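Excluded from the complex is one protein chain; the other protein chains are retained at their positions.
Going by the order they are written in, the chains are A, B and C; count residues from 1 in each one.
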Amino acid sequence: MPSASMSEDEKVFKDPVHGYIYVHDPVIWALINTKEVQRLRRIRQLGTASVTYPGGDHTRFSHSLGVYEVIRQILLAFERNNYAWPHHLDRLAMVSGLLHDVGHAAYSHALEPVIGMRHERWSERIILDPTTEVHQVLNEVYPGFAQHVADVIGKRYPNPLVVSLVSGQLDADRLDYLMRDSIFTGVDYGKFDLARIIRVMLPKEDKIVVRKSGLHTVEAYLLARYFMYWQVYFHPVNRSAEVILRMILERAKLIHESLFMPHPALRRLLREQSEMSLEDYLAIDDNVLTNAFNVWSSATDVVLSDLCRRWMGRHLFKYLEYPTSNLKAVFDIGQDVASLGFDPQYYCVVDETGTVYYDYYVGGEGTSGKEGALFLWDDEKAQLIEMSRLSKPISAIARERQMVRRLYLPEEVLSHPIIGPRIVQRMAPSDVR
Amino acid sequence: MPSASMSEDEKVFKDPVHGYIYVHDPVIWALINTKEVQRLRRIRQLGTASVTYPGGDHTRFSHSLGVYEVIRQILLAFERNNYAWPHHLDRLAMVSGLLHDVGHAAYSHALEPVIGMRHERWSERIILDPTTEVHQVLNEVYPGFAQHVADVIGKRYPNPLVVSLVSGQLDADRLDYLMRDSIFTGVDYGKFDLARIIRVMLPKEDKIVVRKSGLHTVEAYLLARYFMYWQVYFHPVNRSAEVILRMILERAKLIHESLFMPHPALRRLLREQSEMSLEDYLAIDDNVLTNAFNVWSSATDVVLSDLCRRWMGRHLFKYLEYPTSNLKAVFDIGQDVASLGFDPQYYCVVDETGTVYYDYYVGGEGTSGKEGALFLWDDEKAQLIEMSRLSKPISAIARERQMVRRLYLPEEVLSHPIIGPRIVQRMAPSDVR
Amino acid sequence: MPSASMSEDEKVFKDPVHGYIYVHDPVIWALINTKEVQRLRRIRQLGTASVTYPGGDHTRFSHSLGVYEVIRQILLAFERNNYAWPHHLDRLAMVSGLLHDVGHAAYSHALEPVIGMRHERWSERIILDPTTEVHQVLNEVYPGFAQHVADVIGKRYPNPLVVSLVSGQLDADRLDYLMRDSIFTGVDYGKFDLARIIRVMLPKEDKIVVRKSGLHTVEAYLLARYFMYWQVYFHPVNRSAEVILRMILERAKLIHESLFMPHPALRRLLREQSEMSLEDYLAIDDNVLTNAFNVWSSATDVVLSDLCRRWMGRHLFKYLEYPTSNLKAVFDIGQDVASLGFDPQYYCVVDETGTVYYDYYVGGEGTSGKEGALFLWDDEKAQLIEMSRLSKPISAIARERQMVRRLYLPEEVLSHPIIGPRIVQRMAPSDVR
Partner (left out) sequence: MPSASMSEDEKVFKDPVHGYIYVHDPVIWALINTKEVQRLRRIRQLGTASVTYPGGDHTRFSHSLGVYEVIRQILLAFERNNYAWPHHLDRLAMVSGLLHDVGHAAYSHALEPVIGMRHERWSERIILDPTTEVHQVLNEVYPGFAQHVADVIGKRYPNPLVVSLVSGQLDADRLDYLMRDSIFTGVDYGKFDLARIIRVMLPKEDKIVVRKSGLHTVEAYLLARYFMYWQVYFHPVNRSAEVILRMILERAKLIHESLFMPHPALRRLLREQSEMSLEDYLAIDDNVLTNAFNVWSSATDVVLSDLCRRWMGRHLFKYLEYPTSNLKAVFDIGQDVASLGFDPQYYCVVDETGTVYYDYYVGGEGTSGKEGALFLWDDEKAQLIEMSRLSKPISAIARERQMVRRLYLPEEVLSHPIIGPRIVQRMAPSDVR
């Protein structure tokens, strides 16, 4: 069972999602043991979500292993069924799956706007930089392998089948994280029949499609996404924790010169992030940020220390939902907030987020289309059919952008006898929760 | 589902172990939202165990909620069956369960020898200190309630039934952590039939016993402990991570004056831990330590930075098992280690640990006995029978202390062409793993 | 654990769906032990479905216990939350749930058209007939209790809340069978968050509604129904087994006078079912029919023995799907079938079935409406909103009747080199599976 046993040829990890994760390829094993991949142990998969789901503390590391395992299982199924698949690229696919998130920033998506660079770019940089352990392992496979892996993750690799395994409408990334987030949070909605999805997947020309007999299985998978967004990813309290985290970082950026920095890389992150070195970037993980918030709870800056104490003690902001953008009302509420002594820049925060559960655009059905579309293969008619044409529930949630708009405010403001009701009224029709 | 919803009377937490955790008592709710309980979100239940079980990142916070929930369910079962139970103490029992681990140190048991004070003592201190949020909530129940809670946790409370719910051979603490550790690591061995255990528990005079019909259910629970020790708690790679963590702390203690401290409380912890303030103690969580190890990876002290880099990159020590203590051999191996330039104080570490799966001492059966014993209630004969007298497998693992003795060394030492084999021989008969 | 233990006050059944089913009321216990309820052990919940799902052999008995348990849990939740609920009717509700299927015929729905009387009517008859053990137990509660139970099952009981717990859009019957069928077949699609559904249910005036915060939980439940229909209830091979079963019974009815009857009640069933005695009806269970098919495998009637052998050896009919009714084609195919020596009345069988996943008709929203509608309670606006107005996926599958139309034929016919392709062409555009 343990990852460190040396006497067994086959390495395994016990995993609540897949039972066991099997490693036979020494390249995979060497990559897992690089410091860059080990760093993912210190980055939570769901960022702040354990604020509402106490079980949701799983990491990018376990997710990365899971993506690798899903790809491994898909490739086994393709082999078993003698599908037309370029099996000489199997290692490339599995390595790309394992490394697709290697550049993820601390607290996942919350840090990205502060850094101004997406994690996929950092992943590529880690893979290509000759100083990283990851690169050194890749380079020993063959010169140019690292570049190929970076190209798959960057969606530039010439073989679209390999790319779609890692990033596509039905990729190993989503297949793992929906199941994993569902199991660790305890939210059952994200579960679907992974074994059967793998069984109905089929490489067809330049993309991975699904046999028509798997229609309902894939429906269930897309609906699982829909449910997980509502129950977890858009959860108002999770978002509240993320809002505070963002405000802390923005405040710290502003006053960084006078601030104690518990980690040297943190200063460079907050001052000159565009020229941040790879070493600095890799040094920063969830612990570095959380420790900083801990230390800054006693900072002299009133705003920063207050925000940090709220974060540490989980005294989060409350929120008002509003159906459509209303800048005037937000501006007025900002003034109400200020009248109580709170700087509206940090204490009156608009949070707008959204997603499209399933997108598609099909130039000419049956041929190729935009990557967003998910196709079913009708064996008898020998043609591809876009998913939403066969499924009413999917058609109902397809293409449209689902928006969530909330205004976050301190509880003290909303419960103020005069200001509170006034704010609610400004935003009406709205709900205080 | 979310903990923050205000409009519903009944609060719940989704939990992979118990399905839902229900909170009806506003005192429980207020305690959960204190900063001292929220701090437990930042302390992993299993310390270093996610080194081998990537899913095992669950926290003391989710465990504390779980202990509360198990007590709640036990009390409901007692009520449903009209057992002779002091129900006016229900709140005391549930609060004590929730708070029993509130004083846990970062990385659980690894830090305790460095601080030289057990976490139960800190729990009591947090409960009794008038400056803590926890104390303030407790004090509003009635003056003296905080003291009662401290007494239950300290096993001094006059009613032994309440004490045994929180700390006993079949307490809510173990019932939760065995299930929780089992589910999050993915190791199935720790599962048992919790619902049925609750159903066969019975308050009898001064202790909680089990109906005789529950014999096999309780056997399965005790065997689950046995398995979890071998698969998780004694796992050699987990222990290796803990060994390195301990060495880091010892080294940092020695050289603390010249060391950058990323958190002010850390300096006081390493310098004068006996006079540590409660505030300092509470400031230190897993993130503070992990961030320190991260920063110290670049420290000028060669030993410290090397140990920290090993910890961060999971380049742990290997080990030799040895059946009986052999001080002479360890001393000689220390010299071998030194000959390769490693300070044996940090690079040749003896790790001896052990447990007794089930202990008992019974002065006179049928009456009262030592708290360690687990009794079955035979309804027909109207007498109590000590567990191991009815069960062969339990009798086989009872009372004896199971010892694990390992010597941890760097891989470089063990794989050295001359020194390696010599060390193995010194320790023979032994196994290199 | 066992149902027969006499020494414990609380009786339980171990159950893969609910963990444990708890019985505290001696009336429930006495009813479970009547011969009419015990008969449900011999009637499979899913009729022929274990033909495709080998695990699906669970019985109406375990389902009946499950319905009782779900009602028990709902009532506990109502009590815990102090909802306005007529708790003096709790026993009536639980008993009605336990007995709602007591009149189910062998092989569930397959037998009903042959008997020409729906199982709900037989349930009422069993409850009201003074000779049944069930009636005798009910009568001891109070005179008139049996009538009340029959009225709840027959939807005539004056309190609509009690009725809706047993038969409604979100009743305990569906809540149990979707979960149960899902778990025993191994088809994951039917699972949903039962504990949370129970938590968001709310009695409101004359019906049970759902808090608005439970929207997505109820969506998942309605979609589970949708998936179970496609994966299990409409499964073409299950339907094929049911088609053969129906043909056997029709043939046996026609020639019953010359047929050996392995159970005396069977002759009366096939001859004069309208005057069938209750005793005869209760005598017939799955075993009686299956044994008859076994015996009739050697009958001299060629059609009957052939159909029975097909049934026993699972040599079922194949099918053609057709999108719209096409009587002319079916007639022509019947002649093709006859040309190969098969009587089309038994060997060319149209199977049309359908359902509406979620139906509603609302006279005036916010007030009362047709029972089919499922309402959400918006606490802030203090109004009821019909489900499909808030959910796109549910709106997409609501109200429309989903039809499945298949023509079942022997494999020998479809694989005939000349007749086979001709039949496929007649039915084109269609699929042979």
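The rule is short, and it goes like this: contacts are C-beta pairs under 8 Å (C-beta built on N, C-alpha and C of every residue); 3 or more make two chains touch, one makes a residue touch a chain.
Since the structure is predicted, the reported quantities are computational estimates derived from the model, not experimental observations.
J.: Using the touch definition from the top, which of C:187, C:201, C:307 or C:374 touches the missing chain?
T.: Considering all chains, including the one not shown, the answer is C:187.
J.: For the chain left off this view, which of A:12, A:278, A:404 or A:424 is in contact with it?
T.: Here the residue in touch with the unshown chain is A:12.
J.: Who touches the missing chain here, C:312, C:356, C:403 or C:418?
T.: If we include the chain that is not displayed, C:312 is the one touching it.
J.: Using the document's definition of touch, tell me which of B:122, B:177 or B:226 contacts the absent chain.
T.: Spelled out, the listed residue whose C-beta touches the missing chain is B:226.
J.: Of the residues in chain B, which ones touch the absent chain?
T.: 187-189, 191-193, 216, 219-220, 223, 226-227, 230-231, 380, 392-393, 395-397, 431
J.: Name every residue on chain C in touch with the hidden partner chain.
T.: Where chain C meets the chain not shown: residues 1-7, 13-17, 19, 33-35, 38-39, 41-42, 44, 50, 52-55, 57-59, 61-62, 65, 133, 183-187, 231, 235-237, 240, 262-264, 283, 285-288, 290-292, 294-295, 298, 309, 312-316, 433.
J.: Applying the definition given at the start, please give the residues of chain A touching the unseen chain.
T.: Against the missing chain, chain A presents residues 1, 5, 7-10, 12, 19-20, 24, 80-81, 195-196, 199, 211, 213, 379.
To be clear about the criterion, only the chains that are shown with their structure count from here on.
J.: Roughly how far is chain A from chain B, going centre to centre by Cα mean, in whole Å?
T.: Chain A and chain B have C-alpha centres separated by 32 Å.
J.: For chain B versus chain C, what separation do you get between their C-alpha means, in angstrom?
T.: Result: the chain centres lie 49 Å from each other.
J.: Could you state the distance in Å from the CA-based centre of chain A to that of chain C?
T.: 42
J.: Tell me, which residues of chain A touch at least two other chains?
T.: 187, 231
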